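Accompanying notes for the structure given below.
Here we show just some of the chains, and they stay where they sit in the whole.
All chains are identified by letter, namely A, B and C, in their written order; residue positions are counted from 1 within each chain.
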Amino acid sequence: MKVKIEVMLRDAILDPQGNTIKKSLASLGFKNVKSVRQGKLIEIDLNSSSSTKEKKNIEKMCEDVLTNSLTEKYKIKFLK
Amino acid sequence: MKIAIVVFPGSNCDRDISWAIKNISGKKPDYLWHKEKNFTNYDLIILPGGFSYGDYLRCGAIGSHSPIMNEIKKRSQKGTKIIGICNGFQILTESKMLPGSLLKNENLKFICKKIFLKVKNNNTFFSKKYKLNEIINIPIAHMEGRYYCSKETLKELESNGQIIFQYCNDNGSIKNNYNPNGSIMNIAGIINLKGNVLGMMPHPERCSEEILGGENGIKFFRSIFESIN
Amino acid sequence: MDKLNNLKELLNIHNLNNNEYKKITEILKREPNLLELGIYSVMWSEHCSYKSSKKWLKQLPTKSKIVICGPGENAGIIDIGDNDSIVFKIESHNHPSYLEPFQGAATGVGGILRDIFTMGARPIAILDSLRFGEIKQKKQKYLLSGVVSGISNYGNCMGIPTVGGECYFNEDYNKNILVNAMAVGVAKRNKLFFSKAAGIGNPVIYVGAKTGKDGIHGATMASAEFDDNSKQKKPTVQVGDPFTEKLVMEACIELMQTNMIVAIQDMGAAGLTCSSFEMAAKGNCGIELNINKIPLREKDMSPYEIMLSESQERMLIILKKGCEKKAKKIFDKWDLDMSVIGKITNSKKMIIKKDNSVIADIPIALTEKKTPEYKRPWVKPKKVKNIKKFSFPKKKQIKEVIFELLKSPNLTSKKWIWEQYDHMVMCDTIKPPGYGAAVIRVHGTKKSLAITTDCNSNYCKYDPFIGTIHAVSEARRNIISTGANPLAITNNLNFGNPEDKNIMGEFVMSVKGMINSCKKYSLPVISGNVSFYNETNKIGISPTPVIGMVGLIKNTNSINKKNLLKENDQIYLIGKKTNNISCSSFLERIISKNKKNLGPPPPINYNEEIKNGNFILNLFKNNLIKCCNDVSSGGTIISLLKMLINKEFGADVEESFVNNSTNDEKFYKILFGEDAGNYIVITNNEEKVKILAKKNKVSLFKIGITKRNYLNINNQIIKLNELKNNFENNFFDYINN
């Protein structure tokens, strides 16, 4: 099973990295950029095949280790 | 007085803290490997600075799951004093032993320099030797030191006197200009509600010897020694 | 073994010429297979074989009473007494840093650190010597930011302070930046480790990161010039993993406390090939490797790729037979893989096996003996002409002149860089970056080291011989300015294509300059590195021989701890008033902007250098110095300001110092000339200084006295704040705009 986890900073939290990218895009002539946010993408390849139990497991992983719920939000995408 | 310093893979201020404590107290602390689960009682356990697990994923995140951390949590509940400095602070927030979180510096760069701190609460085990509002010159060295917490938490921290150190200038002015990393309210160090767990980004061990350019950290360690004995 | 098809193309890819190929067939007494050809190509690359430079490097003075190990090992070692020794070396990572600045620079630091701890030393300091093109170019800012964060990321994570270095900008580096990193370590003299294999039957073990397809042919890449297609040629970029390296370092140091190691060597350029071959060659024995045992990151790797991979953070260790289990325990503790990949044999051959059959069979001694060594043709660089006519600014323009010089990216503060480096970790940094050499305490001892890297690119461009002498002399002055005794040097020779006789000429003259000055100063060269082919589309960099130097302060307590400046402390120039503006920063920036010729660098007077240097050390011994700096780029005033601003002080410059001069030319020459051999000292006991100077026949001149808030020259007052803001913020402005 393959899983993709998208982790972004929560909206209320300043993302200097995104801002910097926005600035440098503007200075390169990409003017109509309204906002940029940068997050993490974690791709996990599992030995097991997709099952409800495995999905629960992944969720637990996200909650326990992969993300910090105070500052981050995440989305899990099960690929196959 | 029994002090231990936890060594995580990637810790790199473990020796520095040990050196400072040995110089000031004459006694060398023990090192505890992060896989340790059974160890004798200590009055104080220090989580040192460095890059535990390379700071991969999030600073302190993987370290906060080290086998030793369960035991440290238990001991902190029993009153053992715990200090996290720099990466140690990050481990403490990641393991929820302290509220909030430490994010990437606003300028996105590692910052190593001496800054000024104001002692906002000197009625703690860790700061009693300082005067209230004393201004101290102390080094920082981190990439992720931007303290963040929710509004509610901030209120609690304030009203409970849990904010111990704030970034300021040499006159003690706490303005955003003197905030090296973008921390909320210039917060540099906090304590838990119970008063036995402290986390701070600056490095007192790096200013506890005249020849290294200052001795402002000595009172920090003296405060603790006094609290323990 | 399969026959090689299309030999011509293969040789081309492997950067081998027909003669070299012929030699290979003679050594093997047959045609090589592809794996063997690959092995020869990296072993005989310029980077690993020093085939163009060897002839000249052999002439360097490398011995002295204190040298324990000179060039030839991973790093050089010197004795500093009491069973303490110092290990140091400098290395370049120029080509990879241009392609991927962050990873290129990071892995450069990783590489030099491995060279140090391989010898049994704990690294205690890093320095970086950097060269970029014009700072106003976007591309250069990108490269600079990437390189600096790469170095910072690696050094900081390892917990080793980056305490100094240099950074210089000039259009000559637009297409070829330079990233040189130096590291210094300490070891107990009786606990040093070397790479000489021994003991027939001893196991060869592999420790650290797994092998991937990183940087295959990195060594050959570093031995070829760039062209517009370089980006397409991309080998797999090496990614640094400082966390793994930290574990490897701690584990190796732990293993070194036992008696299990026979020999140890890091896998650097040309990876497993070079390290295993060199170990066996040094021990005059054979080595057998089993390719199936190499830990791999990817499944589908050919033996060719495995042997040539430059994956980082890997070590090769020869253990005493029977120690495998005990060693493994240590590596397990640090979560590191260890694999027994072969053994030492008496065959004097390097045998590589896969699935039990031999896939490479190379005689070691013969190959060593036949390693190419070229006498490349060279011509002496033409002397540049003195430029005669200048029009100097008016005296009253001194303020603008100072600000203009402080604006030069080469003279202004590099705080932007070193604040990104953890320069305090390890709690031994006594003199942090700021100006001059760094001073680092040798942990747990009374001793301290002064460390610096140096090279004035302009001087070397206009005269590689004198320029290199300047680099050595200036490094030496930097060391002496801290009160330390200079001990030894390492060097990184960065040049263009040695097959061009003009460039070879620059190289030869530069080495001669190093030989000449090191002999005069009795400074042994204990290690170094050569980086050729810093060239793109036939345009090479100007010669850049970077000198790294280490000096010793025997008693750290003698360093004046409370050397706080006070108002009215006295400032003296030790040496002669300057009169030479040729090749100076003043000339470059103020008088002949955009001129192609800056004239020859100032001459060197060894007697003066040595006499003045000794005098400074004498003043330190008598505790007469509050602070000291040498006069270098930017002349007396800029050198003075760097020191003063750092201490948050200004000064009143006496009119007598500028000869009460009504003459603009004389005025500026005294303040901004760059004649060699001068120092500036600040004292609060000028009488004693003067007496000692007379006794030692040293000339000195009073520059003025310290003032809290301003600089006063020629009745022009500049506020300290204004100076400080300019000096410290100019660089930030360059980067941010």
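Following the convention adopted for this analysis, contacts are C-beta pairs under 8 Å (C-beta built on N, C-alpha and C of every residue); 3 or more make two chains touch, one makes a residue touch a chain.
Worth saying up front: this structure is predicted, and the values here are computed from it rather than measured.
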item	value
Subunit formula of the full entry, expressed with the displayed chain labels	A x2, B x1, C x1
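What we mean here is this: only the chains that are shown with their structure count from here on.
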item	value
Separation of mean Cα positions, chain C and chain B [Å, integer]	36
Between chain C and chain A, distance of the C-alpha-averaged centres to the nearest whole Å	40
Whole-Å separation of chain centres (CA-atom averages), chain A against chain B	29
Shared-contact residues (touching 2 or more other chains) in chain A	none
Shared-contact residues (touching 2 or more other chains) in chain C	none
Residues of chain B that touch chain C when the two form their complex	9-13, 15-16, 19-20, 33, 49-51, 53-56, 109-113, 139, 141, 143, 203, 205-206, 209-213
Sites on chain C touched by chain B in the complex	149, 152-153, 156-159, 241-244, 246-247, 333-335, 418-430, 432, 441, 443, 556, 559, 561-562
List of chain B residues in touch with chain A within their complex	57-58, 61-62, 65, 94, 100-101, 103-108, 148-150, 182
